[in-house]
Structures are given as C-alpha cells and as structure tokens.
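One protein chain is absent from this view; the other protein chains keep their places.
Chain lettering (A, B and C) follows the sequence in which the chains are written, and residue indices restart at 1 in each chain.
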Amino acid sequence: MSRKRANDAYTPRPEHHFTFGLWTVGNPGRDPFGEPVRAPIAPTRIVEKLAELGAYGVNLHDNDLVPRDASTAERDRIVRAFKAALKASGMKVPMATTNLFSDPVFRDGAFTSNDARVRRFALQKTMAAMDLGVELGAETYVFWGGREGVETNAAKDLRAALGWFRDSLNFLCDYARSQHYSLKFALEAKPNEPRGDIFLPTTGHMLAFIYTLDHPEMVGLNPEVAHEQMAGLDFSHGVAQALEAGKLFHIDLNGQKPGRFDQDLRFGSDDPRAAFFLVKLLEDAEWPGMRHFDSHAYRTEDEAGVWDFALGSMRTYLILKHKAEQFRRDPEIQQLLEALRKRADAAPVAFTKERARALKAERFDLPALRAQGYAYERLDQLTTELLLGVR
Amino acid sequence: MSRKRANDAYTPRPEHHFTFGLWTVGNPGRDPFGEPVRAPIAPTRIVEKLAELGAYGVNLHDNDLVPRDASTAERDRIVRAFKAALKASGMKVPMATTNLFSDPVFRDGAFTSNDARVRRFALQKTMAAMDLGVELGAETYVFWGGREGVETNAAKDLRAALGWFRDSLNFLCDYARSQHYSLKFALEAKPNEPRGDIFLPTTGHMLAFIYTLDHPEMVGLNPEVAHEQMAGLDFSHGVAQALEAGKLFHIDLNGQKPGRFDQDLRFGSDDPRAAFFLVKLLEDAEWPGMRHFDSHAYRTEDEAGVWDFALGSMRTYLILKHKAEQFRRDPEIQQLLEALRKRADAAPVAFTKERARALKAERFDLPALRAQGYAYERLDQLTTELLLGVR
Amino acid sequence: MSRKRANDAYTPRPEHHFTFGLWTVGNPGRDPFGEPVRAPIAPTRIVEKLAELGAYGVNLHDNDLVPRDASTAERDRIVRAFKAALKASGMKVPMATTNLFSDPVFRDGAFTSNDARVRRFALQKTMAAMDLGVELGAETYVFWGGREGVETNAAKDLRAALGWFRDSLNFLCDYARSQHYSLKFALEAKPNEPRGDIFLPTTGHMLAFIYTLDHPEMVGLNPEVAHEQMAGLDFSHGVAQALEAGKLFHIDLNGQKPGRFDQDLRFGSDDPRAAFFLVKLLEDAEWPGMRHFDSHAYRTEDEAGVWDFALGSMRTYLILKHKAEQFRRDPEIQQLLEALRKRADAAPVAFTKERARALKAERFDLPALRAQGYAYERLDQLTTELLLGVR
Partner (left out) sequence: MSRKRANDAYTPRPEHHFTFGLWTVGNPGRDPFGEPVRAPIAPTRIVEKLAELGAYGVNLHDNDLVPRDASTAERDRIVRAFKAALKASGMKVPMATTNLFSDPVFRDGAFTSNDARVRRFALQKTMAAMDLGVELGAETYVFWGGREGVETNAAKDLRAALGWFRDSLNFLCDYARSQHYSLKFALEAKPNEPRGDIFLPTTGHMLAFIYTLDHPEMVGLNPEVAHEQMAGLDFSHGVAQALEAGKLFHIDLNGQKPGRFDQDLRFGSDDPRAAFFLVKLLEDAEWPGMRHFDSHAYRTEDEAGVWDFALGSMRTYLILKHKAEQFRRDPEIQQLLEALRKRADAAPVAFTKERARALKAERFDLPALRAQGYAYERLDQLTTELLLGVR
C-alpha cells in the first residue's frame, strides 16, 4: 500500500494549511446504486496518515467521530483517543459541523422540517456538536443544510421555512455567545441532492440570507466548488463576492462537472482551468483560511487509492499556486494587463450634483470606443499556455 | 389577422395589472443564426393593441422608444406621440430601464467595463433614461447588467469589477434622490448569455449585493423566471426569499427550459407546474406589483402570432390564479396541510439560557419520528390532478 | 395505512398494462446522504398490493427476488413462493433484468470492466438471470449498464470498451437463441451517475450501437424519461426516433428535472406537459408495450406514501391519455393542424434525374414563404388550456 512519493516543489507541508474531512478520506465508496467497497478507516489512523502526507488538520461532523447512539462514557473514550492522536501527530481540528442528514429523523429536513419536534432535536444535536467541536479546538462551525428543502412546493410554506431556518441560526449564534465560544459560523449552500430543491441554493442566496440574521457579523460562508458548479455557475465569481463582502470564512475544495449529481472529485481533476482561477483569486487576496478538501476517492479505489487521492489534491493546489505566481511575473501577460489598467484609471465616482451635471454634458468619442478591442483572446491564450506549462 | 377571442373567466382586464415590454411584443425574431422575420411594430401601435387585449401597461428601455442617435427634437416628438397613445388607451408605463448592451461600446460591459470611459458613458446614458422613465410615469427602474461579465477570468479583477458596479449604483441612487424621483431600483440577475459568465448570476447573489449598497432601502429585485431556471434553480424559492426579505420590487414572467440558451418563452408554456407554484406564491402573498411579461413570440410567428402570444401569457396567469384559489378551498388538500400545520405548531424559539438548557435535556421519541411519513406523494398527486383540471 | 381511493375514469385496471419494478415500490429510501427510512417490503406483498391497485405486472432484477448469496434450495423456494403470489393475484412478469451494479465486484463496470474476470462473471450472472426471467415468463430482457463508464478517460481505452460491450451482447444474444428463449433485449442508456460518464449515454447513442451487433433484430431500446432528461433532451424526440425505427421494445416512465441527480420521480409530477406529449405519442402510435414505472416514492414517505405514489403514477398516465384523445377531437386545435397538413402535402421526393432537374429550375415565391406565420403560439396555448383542463 505504500507508494513512492515525489519530494519536490509541490510536496505539501503543514504551513500550507491543507485540511480534510474525516468523512472524505473515510468515505467507504457507497453510492445510490452500490454497496461500500472499502472498509471504514479509524479516525485515529486518518489523522496519522494525513499528517504523514503533509496535511495541517482534519475536520469532522459529530457522528464522523462519535457514533449516533454512543453512551457518554464511549463518547469520552473516543474523544480522548482522538485527541491523543492529534497531539501525537501535531494535527489540528480547525472546523467542525453537525450531521443533520443521515438519520431518518431528518427525512424532511432539520431546521426546516415541517415537524417542530424535529427542528428542536436538530437544535439539541447541534448544540452538543458545537460543544464537541470547541472541545477539539475548532474555530469555524459549518452549517450545510442538505435536507432543508422539498420535492414538491405543495409541501412547505417557503417563507415560513426560511423563517424557521433563521430562528435556528439566531438561536445557535446566541448559544455560542452565551457559552463564550469563539466560533464563527460558515454557511454552505447547495442547489439540490439529496432533496429535489434545497433552500438558499447558491452562495449568493446564502450570503443574502446572512444579512437578515441577528448577528450577521459572526456568520459567513463556506462555499463549495462542486455545489456552485452543479448549477453551472462560475465558482470564482461567488468566492470573489464573498471575499469582497468580508464573508469568506471557510472553503470546500473539490471538483464537479456542471449539471449532474454531486461528484466530489479530487480538486483540479475535472477542470484545471477553473481551479487555477480559484487558486489565483485566493492567493492574490492572501486569504488566510484553511484549504479544506471536501471530496473523496473514486469508488474504483482501494485504500492506497484513497491516499493517492489525498496527496494529489494537495499537490494540484500547490502546482496551481505556483502558476498563479508565474502569472504575476509573466512579462507578456503583465503588459496586456497593464494596458487594461490604464484604461481603467478613472476619476472618482462618488456622487455630487456637480459631477452629475458634468457627466451629463461629457462628450465621448463613441466611434473609437465602439471599435476598440480588448485583446482578451491573446491574454487568455497566454494564460492557457502558462497553465499547460509551455511558457 | 384578427382572431376570435374567448370572453370567459380568464379574459385579462386592466385591474389584473399585466404589463409587457415594448421589446417583447416588438421582438422582430432575429436570433444568432437568423435574420428578423417580422417587421418592427410602432410603439404607439403596441400600446393600442395591448390595451385592446386587456393589459394595464407597457415598459421600455430608452432605445425601445427613442433611437440611439435621435436629436433632441426627434426625441421630444416621439415621446409626445407616445404619451398621446398612452392617454388615448389608458395604458401606463410602470417601469423603465436602460439599454446597456446593444451598442458595441458596451462589448466589455457597461458599469464593469475595463474602460473607465465606457463606465462613465453608461452612467450618462442611464441618467438620461431615468429622466425619460420618470417623464413617462415610471415608478420602478430596472437594471439588467447583461454585459457585466467575462469570457475569461484572466481579463478582469473580479473584486474590482464588483466595486465598480456598486459605485455606479450608489451614484445613480444619489442621482434619483437629488432629482427627487420617487423611483425604486429593481436589479435583475442572469447567469450567462450574452457574456460567458455574468456577475451576480442569480437572484440570491444580487440580493446579497444590495445589502452592501449605500441606500439598500431603495433597491430591490426584479427576478426573471428564465434567468433563474437557466441555472436549474427553482424560481419560486428565489422569489420567496425576495418576498420574505421585502425585496420583491418587480418580476419578469416567462418560460425557460433549464440548462440552455435564454428562451423567453410564453409564461407557463414550458412547465405549467412551476408556473402554478409561482402564481400561488404571489397570490398567497397578495403581492401588489405588476405582472410583467418579459418574453417573445416564437420566431415561427407572424404578427397575428405575436398577439396570440400576448393574450396567452395573460390567460395562463389567470387560469393558474384560479387554480391557486381552488387549492386553498380543496378539502382533501387542506386536510393534509392541516395535519402538517399541527406538527409545525412549535414553542417559541428565541434564545434564553433556560430554554437552551431545557432543550439540551429534552427527550425525543426518535423511533416514532424516524418512522413517520409526511404524505407528500398524496399531496402532490392531488395538486397534479387539480392542475390538470380533473378535480 | 388504507386510504379512500377514487373510483373514476382514471382508475387503473390490468388491461392498461401498467407494471412496476420490485425495486421501485420496494425502494427503502436510502440515498447518498442518508440511511433507509422504510422497511423492506416482501416481493409477494408487493405483488398483492399492486394487483389490488390495478397494475398488470411486476418486473425485477435477479437480486430483487433472490439474494446474492442464496443457495439453490433457497432460490427455488423463493421463486416458488413468488410464482404462487403471481398466480393468486393474476399478475405477470413481462420484463426481467440483471443487477450488474450493486456488488463491489462491478466497481469498474461489468461488461466493460478493465478486468476480464469481472466481464466473464457479468456474463455468468446474466445468463443465470435470463434463466430466472424466462422461468417467470418474461419476454423482454433489459440491459442497463449503470457502471459501464469512467471517471477519467485516462483509465480506459474507449474503443476497446465499446468492443467488450458488443462482445458481451453478442454472446448473450446467442445464448438466448441457443436456449430457444423468445426474449427480446431492450438496452437502456443513461448519461452519468453512478459513474462520472456512462458509455452510450443517450437513447440515440444506444440505438446507433444496436446496428453494430450481430443480431440487431432481437435488440431494441428501453428509453427512460429521467435518463434522457438528465441530459436536458426532449424525451419524446428520442422515443419518436425509436418508434420510427421499430426499436421501442420497452419504456421506463418516471420524472426528472434536467441537469441534476437521478431523481426517479413519480411520472408526470415534474413536468406534466412533457409527460402529456409522451403519452400522446405512445397512444397515437398505438404502441403495444408495457407502461412500466421506474421510479420511487419520496424519501419523506412511509409505506402508505409508497402506495399513494404507485396509484398516482397510473392515474396521471390515464388522465393524460384522456387528454390525448381530447386533443384529437378538439375542433380549434384540429383546424390549426389541418391547415398545417395542407401545407405539408408534398409531391413524392424519391430521386430521379428528371425530378432533380425540375427542382433545380423551380421558382418559389420566397417573399410569401418568408412572411408567413405558422400559428404555433395559438396551437400551443390551446394545448396548454386543454392540459390545464379549462377547455
């Protein structure tokens, strides 16, 4: 099961801040049409193995670590052993979250179930999971509402459901505050699957929702590549909006072809170009967050393939990061960008009556503006050649 | 060209507040692969004809009425004749907007063009178009940034572009205020086409953006069926979010199959079920806005077909509105909904420490909650039969 | 669990030839993010219950009835009990198929696995399943190659894989012939899920493939609504091509929104209009095959909801069938169609040199042909109103 690993410029190290979910490398390869193909891997072994590969930390749902029906004693024993493994390996748990989707009790959703008892149970489960996350040192708490949705709009009052969702998040923000937890909440959107349609289906809808909460300052986004690309949207655009709004609190890196089931492919393996523009955006912004991979190995793989997958995810990020640096130094590319920057050099645009009057009277050389090209084909071709490694 | 029209319960009348864009019934049937198939119809004739069919008003882009290069005298003559036609027919102009996409000057966008002169020209053009809209009585001003986007992310600083867009909207809000215009702004999102990717691609992204403006209270949304469905999203969900946030300022009704080019089909003609849930949502909410159709007749049609299209759009809305009323009165449907409402009847959820403590200790009958069904198949089948007119 | 059922014009009866897969009503509600929510229902109970609801028969995979590791004695006992249930209820088994996707052995495909032993095992399993199907009276044998595909094109020689698939089908055709089985093979395409991309992804690709087999006359198609709509294609068009080519051997009725995971919704519940055109096509063609439902109840449902789902599937088909008859009798619709038929009335088009010469010299009144409309908006609006039950 051990394979020769390259030790080169793209070898991951803890300072790169790569993290994986326990559920990602631990994914047993079950899918809607087939049984598991891999044995479960113990969380402690995952920690050791990822440390060996150069990761910084692991993230988890409550039930990734502690089984649903564990007694308090079992829970404590499991947590103790897990902390020991973390300590031994130097790995961290920067993020935690709640599993609000596997248990049949959540078949109609958790915070938006039509059954108020289910909604309360979801709050209870989340508070316990937050306690666990904090105990493990997590600073970010993710909410993915995979079952908050409908198959038919006849079944749910859409506006009431949004209200229930908001009430729950407000409650949990207050809970975190009352406990003096230094947690930030990161909300994760997805358009569909497993529900027919999931509420707040994109990074945009979710970000808009945050502004309506009681404590918007402690709530941001956890955008996921696959979830935005399922809707055919450019992921970088959503991330740029989150960054610009100061709301990029976490990120889920993986791969996905548009318009199909949730694939959770190895980062960069579906569309290296989109992955490049994403890495470039994060690195240009010097974004300080974790580079978290929410993906899993193909179902064709045995355990050795799982570690190939994990290593490959990190290597591809580093390769693309290197290319982003190269882009910033490429003279032909920078010459084209400089020409664009010159055109962009604008007078201030804050409104005054005088400025409005002047602007109304301004004469533009429209024939020239209509005729000018922007040289984006050339710029894009140079980028393509850089990406393909022939510059 | 005149066809016998039914006079029945679904015959549109002005009080139904149906409006059409001049560009919709006036669409000459040009597409990327073919020449126009219909002669232009004069705006004054459109007004007369739509009034005859029972519409309430027409909406317009500046250049739908006034050609791009018209002199001031020509402009005034055209506007005078148009106002006369409005007066004669009793038709209104509730909404106006700017054409920031046809002129080659906008090839790289208007408010987000990399060229600062283009951005200024877009402001100038919009101020003039706002003046025109107000002169015609418009109370809602729509912004659709069809060219605000990119084909390649190499070409534009995404965060800078969002900043430029915000600056422009802030400027124009201030302009409206300085002029004492009682205009509300309604922003319209679209994921792609004509650009490869358009910024703020969905109703959700656009709504989030509004919260970052200087005057968010005067800015809301103009969601369009087709634009949200292009991304495969459930349109009703986006509209419900906008309604719940008090941000549904206008709406564009039409039809669209997911995952393809912008079709602008007759409302209700692609997916009558999705159209039904939308109408039900608007009518249940007693939403007071205009029912605006942003769509056009198939390119197979001559002018008679255009009026068939316009009439059909309104009739289908009224048929679905009638079904929404029927849904509210259907005893079997209401019995199922009543059973759901009982489960939803919840204790208050505002956070207190005591409530959190109690909730942590609450015991749930999980086996029962796991086993219970929600009868959504039955509810959906009854809805289907109601929609198909056999209940 | 028993609900009052309507007894009306849309009540299913055996002569309507409705069938269900054991795996459809038997679906326990497991999905990629959640555990089963319903207990398994014994095949014998499924038979009884479906008979009671008016179905004609049930279809099955080998392992729907006989567990994977059953001994010969167990197998025989199970089959005996099942046949007794069929006899008691008068239900038939018109179609059978092989499960070549659940067992981890098929993780890289069955007939196209890169491992030749797996390909041989798939042949062995299929021969045994064909024997079982014939024993139960099946006349159609379906092949759905859910795992015949790849996640990365680096992994498989695409042309070799098609060759392996062909070899297997040729082998199995010969096997059926050598056994004197009066089976017809019906191939079922799907674009993706569970594999990243599945070979022969649409009804069209699969039909083309059939022409390259050794015994094309015994092989046709089993198109599935959901599978074609996943790719955003108009399902009726694929079915019309199959019908026209004499290759519609079976059909899988269900519902699906384009561009998302495989939903297997209740027939007609997602897009009643597309369902209407499909039913109209099948009924206009007087197609004699089974109306098979390959779908399952929402995961929100308990067992009562499963039977609601089954009954609703059949009722919707019958409602739409009734509407197809109404379409054929509607005077306004027929008047429009008659006008089109007149334009279509053409001279014979078989090639002769004289006809080609004459055609080259023919003068067309192009201005008139360019100007004429086709009245499709009106035709479509009348169809919409008929579908909504207000004509």
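As a convention for this text, a residue touches a chain if its C-beta (ideal position, glycine included) is under 8 Å from a C-beta of that chain, and two chains touch if they have at least 3 such contacts.
As the structure is a computational prediction, the values presented were derived from the model and not from experiment.
Here one chain is not drawn; of B:48, B:193, B:214 or B:303, the residue touching it is B:193. Of the listed residues C:26, C:145 or C:201, the one in contact with the hidden chain in the full complex is C:201. Interface note: of C:35, C:48, C:234 or C:332, the residue touching the hidden chain in the full complex is C:234. Against the chain not displayed here, chain C makes contact via residues 103-105, 107-108, 114-121, 123-124, 127-128, 151-155, 158-160, 162-163, 167-168, 170-171, 174-175, 178, 191-192, 197, 199-212, 230-234, 236-238, 240-241, 243-245, 259, 277, 280-281, 285, 333, 340, 343-347, 349-351, 353, 356, 359-360, 362, 364, 366, 369-372, 374, 376, 379-380, 383.
Against the chain not displayed here, chain B makes contact via residues 29-37, 101-104, 106-108, 146-147, 151-152, 155, 191-194, 196, 230, 232, 257-263, 265, 269, 298-300. Even with one chain removed from view, chain A keeps its contact list with that chain: residues 3, 10, 37, 232, 257-260, 266, 268-273, 297-298, 300-306, 308-309, 311-312, 315-316, 319-320, 323, 370-378, 380-381, 384-385, 387-390.
We adopt the following convention: only the chains that are shown with their structure count from here on.
Most remote from chain B, judged by the distance between CA-atom centroids, is C. The centroid of the Cα atoms in chain B and the matching centroid in chain C are 37 Å apart.
The distance from the centre of chain A to the centre of chain B, each centre being the mean of the chain's C-alpha atoms, comes to 31 Å. Residues of chain B in contact with two or more other chains: 232, 259, 370-372, 374, 376, 380.
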